[in-house]
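Heads up, one of the protein chains got dropped from this complex, but the rest are sitting where they should.
Entry: subunit A
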Amino acid sequence: MTAQGIYLDNNATTRVDPDVLAEMLPLFTEQFGNPSSMHGFGAAVGGKIEWARKQVQALLGAAHDSEIVFTSGGTESDNTAILSTLEAYPKKKSIVTSVVEHPAVLALCDYLEKKRGYTVHRIGVDNRGNLDLDAYKAALGPDVAIVSIMWANNETGTIFPIEELAQLAKAAGAVFHTDAVQAVGKIPMTLATSAVDMLSLSGHKLHAPKGIGALYVKRGLRFRPMLRGGHQERSRRAGTENAPGIVGLGAAAQLALMHMTDENTRVKALRDKLEQAILAAVPNCFVTGNPANRLPNTCNVAFEYIEGEAILLLLNEADIAASSGSACTSGSLEPSHVMRAMGVPYTAAHGATRFSLSRETTEEEIDRVIAVVPGIIAKLRSLSPYWSQAGAPKEFAPVYS
């Protein structure tokens, strides 16, 4: 990895694991048949797809392999879950979600509200990114068709109490969907005994390729397909199967399950080391989200008085890849909706920087990042009018420290 620099942007995407790639390659050239075909070429592929389904089932702790529907990725899974439920319950006209969801959920909800007349309840979060449970309970009612709440936030890693939320939703008669794109593979799951009805996951967040994902649909749940056509995926998702992607996802699921302990011990320790070193060496910065309850690989540090894109450019120059919730990196002009939703002050929201590790991250890499970050922050602050005006403000961060 070091030849290409230090990659700490695994919440954006991960490297395809070489073992995953090896599983996939024959599907392009040797086992290229269409699994729907009535000949040996097809049958060989069909078997591999069913193997992959079982691996995903195991990773999610699902009761049945038939509960896994392969899709093109997280966005398709999210869209399918919501649109399917609305179609299955046409009389219910409300949706409950949170203000910090991924755009794959938020933008669809905005659309449904504006163009289709649905009522969308967007539940807020506190300054630690924890969901407002009172507002959540108040929003649940007989008119709610679906609740869609993410399992863990992509920017801060903050984990929501999914089981509790799901049970409350079930009690109110609503379908419960969770966008678990960031959580799957990083924290253990047992959907068999859970109240979660639907769950979205994405392959490229767990060392499988881009363009493959899955939607978990609990057995017995009313389901209406979004893509109509052939009878693939038990008529729940038409379109010839992305067999190489599916097999890659299966292999990635198997590996993720194998590395789950490593993720929650070694990777987590590296994350904590990185974070503590930065907090100790750099004044006026703080961890966003809930440090006590978040994904083991994610840390998001907000640096006051400087802007995220400038940080990323200097990190990149030092061969370190990270991510920023700043406006300037995305082409939009506002800082991330997650930072704003948590009420992170503008002085710091623009400088929020996310480091997301993976099982490939090494201690040497973390040491190198620790060595260069303070200098980068100091350099940008020496350019910032606010830093010198503030004269390195001493009274800092009561709420967030």
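Following the convention adopted for this analysis, contacts are C-beta pairs under 8 Å (C-beta built on N, C-alpha and C of every residue); 3 or more make two chains touch, one makes a residue touch a chain; residues count from 1.
Methods note: contacts and distances are computed from a predicted model.
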item: Record-based protein name (UniProt) of the chain missing from this complex, from "Putative formate dehydrogenase beta subunit", "Nitrogen fixation protein NifU", "ABC transporter substrate-binding protein" or "Molybdopterin converting factor subunit 1"; value: "Nitrogen fixation protein NifU"
item: From A:Val267, A:Val282 or A:Ile306, residue that would touch the chain that is not displayed; value: A:Ile306
item: Residue numbers in subunit A that touch the chain omitted from display; value: 305-310, 312-314, 316-317, 326-329, 331-335, 346-347, 350, 382-386, 388
